[in-house]
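The structure is given below, and queries will be raised subsequently.
Of the protein chains in this complex, all but one are displayed in their positions.
Letters A and B name the chains as they come in the text, with residue numbers starting at 1 for each one.
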């Protein structure tokens, strides 16, 4: 796949982390909804310049030496936490996991107390995952550290949105003007929400596709097209992002059966043949082979699944660098 | 608050860790009971010189580079373990967690076998938490590594005692001659015990305050005053340390109700108004807001709760430095 590497404004291997690229002035990364096109582009450009670090045998730059990154996870997530940890280590930061059980922090106050305690030990960036939408935003008002939202309920998962954008931009050379379909459980997906904001801001047309229970018509108000049959829109798509069916989260069945879901929405070789020749297929892991896409498609030439994982590391390095490289204001 | 920084004998950023400050010659930190006033003061002075490291953007000194610190925890403790881990990393040591379940080491021999195995992998300092009083002492007789007691049953928690002392000394400029009340479950508290030894050795007057079930009159034999009503002694206190009610440890109720406990012992704004103007309030976390102290008091100007956490890191760096900086005798 062609790899577009825009001339990035950043030189992240530069040992002086005090001068991040100019369009980025925020202290936190809470969601893509509040970012401008220029800010999103600044993160993607910085990520490009970090991308090659993962291919070196010495996978390390000194940018955040002596800085401390806390993973404050109130939901299990081995993959995202691992990606953030490796990104921080590659920037030479020290990483500390703080995995709390939600039960021990049933009161909102105590969630903030926990974060304040962490901050009092010395912390530059907190990577926060929480089941409650808005929890990272609340935290950002009560601590001095930079906050990265690593997923808050069904609200946003901005670094996933950014890595999807990076993967599309690398493969297609641009995002403006592309037609991108998000397929699956849009209503309950933070990944969908961050993708929608990011894609719309960068000028893509977004189609939300799935059964009415998972993709209600009301989502059109976000500025997206809504479709209930993948085969109706398949031929128009440059990119299809098949979201994971989160069996573990579906308390009640939102579609009649997995077989029926797969019949209508699974990416198969047959559907790939009906699509554009240069269709790009994304799927945030872990994937359910045989549910959202067939093994052949997952491992086929249109699939960018492992590129997403690779780019996720670069995006997280970029975000940690842009937030953590600032001189701490107070502690 | 005024911050007293005694001229410390240590220059801990010095890359030669072989010459710790002279009053400290011990290999282990097992409790404050066995330390002299001079030894306690040496730790506090060393901690002062480490305190500012946490405020730097590069939070790291090379003192223990290549040394290995094991966290050997036989009880859950995210906070204390995290504080020790960060302290070790800030000294450039490598840290390894070894969390054992008590069930797998029901025999005393096997507890020692576990530690000997760890030592055979190469270990300079073992940070040990164990539900059995005296477990770290037993270990110190069977291994060559330095042992730090990170809490042994209801016996001692010396680094918590030291960080409380440091917090008082920083706020008040001294400890000698102060009146300090420990409020709550004194009988079952290792934090209380370490505080009592440290405060008495440094010349403070100690009042133990709580219901008779938690503060039996017999504790007077330690050289402390015993009081059963906080309001009787409040006006005489320079410092009040409100201990956490450990609901999780109280098998049977030791007081009639939480409401009644709070009525008599919770630090409220009203009680703060009746106390000295410069009253200092400590509370080892995690706090139960609305039980030991009100949210207003916890977040108010008399509260040193977050200073305690900050100082905890400096104290643990100091202890690791004083013990781990020595040339290992044998392995």
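Basically, a residue touches a chain if its C-beta (ideal position, glycine included) is under 8 Å from a C-beta of that chain, and two chains touch if they have at least 3 such contacts.
Since we're looking at a predicted model, the values are computed, not measured.
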If I consider the whole complex, including the chain that's not displayed, which of A:49, A:71 or A:85 touches that chain?
A:85
Considering the complete complex, identify which of B:30, B:44 or B:68 is in touch with the unshown chain.
B:68
From the listed residues B:116, B:174, B:205 or B:236, report the one that touches the chain absent from this view.
B:116
Which residue from B:24, B:50, B:84 or B:98 sits in contact with the chain not drawn here?
B:98
Touching the hidden chain in the complete assembly: which of A:58, A:221 or A:273 does that?
A:58
Since one chain isn't shown, list which residues of chain A touch it in the complete complex.
54-60, 78-79, 82-83, 85-86, 89-90, 285-287, 289, 295, 306-307, 309-310, 312-313
Which parts of chain B are in contact with the chain that was left out?
65-68, 94, 96, 98-100, 107, 109-110, 113-114, 116-122, 124, 327-328, 331
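Definition applied: only the chains that are shown with their structure count from here on.
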Geometric centre distance via CA averages, chain B-chain A, whole Å
41
